[in-house]
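Since the structure comes first, as structure tokens, the remarks are kept for the end.
One protein chain omitted, others in place.
Order of writing sets the chain letters: A and B. Residues in each chain are counted from 1.
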Amino acid sequence: MNDLALLVAATLAAGTPLALAGMGLLVNERAGVLNLGAEGLMLVAAVAGFATGFTTGSELLALIAGAAAGAIGAAIYGWLVIWLNTNQYATGLAVSLFGSGFSAFVGIGFVGKKLEENPVTGVPLLRDLPVLGVALFRQHWTIYGAVALAGGVAWFLYRTRGGLILRSIGESPSAAHALGYPVRRIRLVAVVVGGALCGLAGAYLSVIYTPLWVEGMVAGRGWIALALTTFATWRPARMLFGAYLFGGVTMLQLYLQAAGVQVPPEFMSMLPYLATVLVLVIISRNPLWIRLNMPASLGKTFFPGS
Amino acid sequence: MTAPRLQLEQISKRFAAVVANDQVSLSVQPGEIHSILGENGAGKSTLMKIIYGALRPDAGRILWNGEPAQIRSPQEARALGIAMVFQHFSLFDTLSVAENVWLGMSSSISLQQVKDGIRSKTAEYGLELEPERVVHTLSVGERQRVEIVRALLAEPRLLILDEPTSVLTPQAVEKLFVTLRQLAATGCSILYISHKLDEIRALCHQCTVLRGGRVTGSCDPTVESNASLSRLMIGAEPPRLVHREATPGQLALRVNALSLEKLDRFGTDLHEVSLDLREGEVVGIAGVSGNGQQQLLAAISGEDPRAPDAAIELFGQPIGRLRAGARRKLGLHFIPEERLGRGAVPTLSLAHNMLLTRNESLRFLGWIDRQALKHQTASIIERFKVKSGGPGAVARSLSGGNLQKYIVGREIDAVPKVLVVAQPTWGVDVGAAAQIRAELLALRDAGTALLVVSEELEELFEMTDRLHVMARGRLSPSIGTSAATVELIGEWMSGLWPTGPEDGPGASIGEFP
Partner (left out) sequence: MSLLSPVIAVVLTAVVGAALFAALGKDPLSALQVFFLEPFHGTRALTELALKSTPLILIALGLALCYRSNVWNIGAEGQFLMGAIGGGGLALWVTTEAIPMSPWAFFPLVIVAGALAGAAWAGVVALLRDRFNANEILTSLMLVYVANYFLSWLVFGPWKDPDGFNFPQTVSFASQTELPRVIRGMRLHWGSAVALLAAGGMWLFLFRTFAGIQLQVGGPAPAAARYAGFSSHAAIWTTLLTSGALAGVAGAFEVAGPMGQLTPHVSTGYGFTAIIVAFVGRLHPLGCILGSGVLSMFLIGGELAQSRIGLPSALSGVFQGVLLLSLLACDTLIHYRPRWSGTR
């Protein structure tokens, strides 16, 4: 029973970066912008967060630095695709490649260093519950933050006028433009918010989850988060579910290894990536279903005027 | 005398290569229905976008109620009391009617107030519209109603309508006119953009005519004739098409009770569509767009090969599941309504675009004989007077009208056995339209079977020998064009046509067993 509780706890910890990044990508995809640079942004943010944490010793500052790094990177990306109308696929790839090179370059001085570990307090009182306390309430506060974020995003998208405007821009930027909405500015804001959340996710990895800096440590989580937006059909609640499902898959390999299942570790490590492919296959089988839910302008360049 | 509601003085606007508006002046009185008449590309839409703040003029001045006004954005236009109904609707398909209306209004009111407002406005004008419906479930006419109600809720002092009737049945046009007259009677001015002479004469008090971006005349349309308006609009009377009697030959294309589910969420299901097309005749399909024409054309052309094999036959051969290329080999060619991106690849040269439907220049293993291809392309450019940089010019460098001429030319030049054409003259000038129609008829006289789908009733009456009407995914029986009237076709466009004998005993009156 306690093993299971520990597995749940580990799952939550592993799924949180996916939930944060995925939620950010969901927001900017709802505005019609695809950001294939997520992986690169997370890497840059991971190193920025680690460097800040290492020099200041403050976990909060480290997370803020990560989010800021992600936001700055996303702003550059947004400027390119929204104002210069560059191809979103190619530009996103460029950001990813740049991010992995840049983070490796900046991070050289931090390889092998370790952050001071801050004791995790969890939720007072509830943390002492049997089983549930271990499973749910002895987590870092960012995990509860991720859940609250999902609620906040859902409320914003479906219950506010701002959310309606964001969705309408993702649906038809030309119609929104005709009504006089500043499509490019709103899209840029959405992209920057998305980048900041990707950055937070990256910093979480290097500052709280491991806490170490290793070159390429994001290990495809940015791409998996991108796949999750499709899996979630662009809905916050499903995104949260998907993120923790994947967190579970990541943890399952460790659990199976501990349980003495005889499979080479390399094959275990393939699991999250194979699971991503599998999920994409299952969810994409019905193109009509995807098209019904996908923001109609996703990935397409919008030229105002004319 | 009160100041005019709106006055334009010497408005000019140029884009990179073209002058869209050249010193345009006009004035609109309160309560006046003022039409802007002009051909495609005469600069009407640009002018309206300037008034609505979506574009800035390069020169000239706008007076609002006698005061100079700067309209920098659609918000500022709305604040002044200007509302606009767009030709291509600015609606969001996945949102509800009320949400769509809400997005077009200031943020100080709640969604609930918007719903109430919609109910009271629709009651006031006798329009039917349910605020909770999601837009993609609405018909085209209902969508326009959303735009109009959105405009009305802003209590406008000036309402701009851009080609509002192109999507309506003749009966719905009448209804719209009632609404507009009612609105004008409250003192609201209306700018009515159109190229349809009859409508302007029936509705408008004043008319400003544009040609090539300039004002060529200003008149009271109620005292003008179609011919005189047309002279102002195109500088000459429209060329007459000589239409000889058809001599239909053997059956070329048959559609057999074709039913097909829509392919995407905004399409229309096809129900039991049946159609016969013979060699040497032109059959037309009329109807408001969005009633299944696209789906039927895709099923016939082979772009959508999901039809049951036997549902479509070409000279007796079932072709329902063949792809477009295979059907073309059997002699069935198609001219789609989208020119860039469907009829031609924007980034490829005109020569390479030939290869989409023509394979005369291909050699062993698909090797391209470039000389042959160039000659073939050049001959089409010359014959159809396509203004372009030659066979090497990329498709997107051509104007819409010239690209249309190229595509129509490419298909006519193939001398197909069956030619299916969608909107043959959309966006081309009057001279080119006349040439295209004449070439199509010449093709008919040489024995080709032609199926023409068009939203322009006049064009169909001019070109076709028989007519069908499409409504809600169903196809009417055919009627000889000479026996058809606008009123009758209009009735059929709303789906009210006499049903065939399979619909029960009522249909076989007069035949006693």
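Points to keep in mind about this one:
By our rule, contacts are C-beta pairs under 8 Å (C-beta built on N, C-alpha and C of every residue); 3 or more make two chains touch, one makes a residue touch a chain.
Worth saying up front: this structure is predicted, and the values here are computed from it rather than measured.
Listed residues B:K175, B:R342 or B:R472: the one in touch with the omitted chain is B:R342. Of the listed residues A:L4, A:V277 or A:L292, the one in contact with the hidden chain in the full complex is A:V277. By the touch criterion stated above, the residues of chain B touching the omitted chain are 15-16, 55-56, 301-303, 323-328, 334, 336, 338, 341-348, 352, 355-357, 359, 362, 365-368, 370.
Listed for chain A, the residues touching the missing chain in the whole complex are 36, 40, 76, 80, 84-87, 89-91, 93-95, 97-102, 104-105, 108, 215, 219-220, 223-224, 226-227, 230, 264, 266-267, 269-270, 273-274, 276-277, 280-281, 284-285, 287, 290, 303-306.
In the analysis below, only the chains that are shown with their structure count from here on.
Centres computed as Cα averages put chain A at a distance of 45 Å from chain B.
On chain A, the positions that touch chain B within their shared complex are 161, 164-165, 167-168, 171-172, 174-176, 178-181, 288, 291-292, 296, 305-306.
Of all the residues in chain B, the ones that touch chain A in their complex are 15, 53-55, 73-75, 78, 86, 89-95, 99, 102-104, 107, 264-265.
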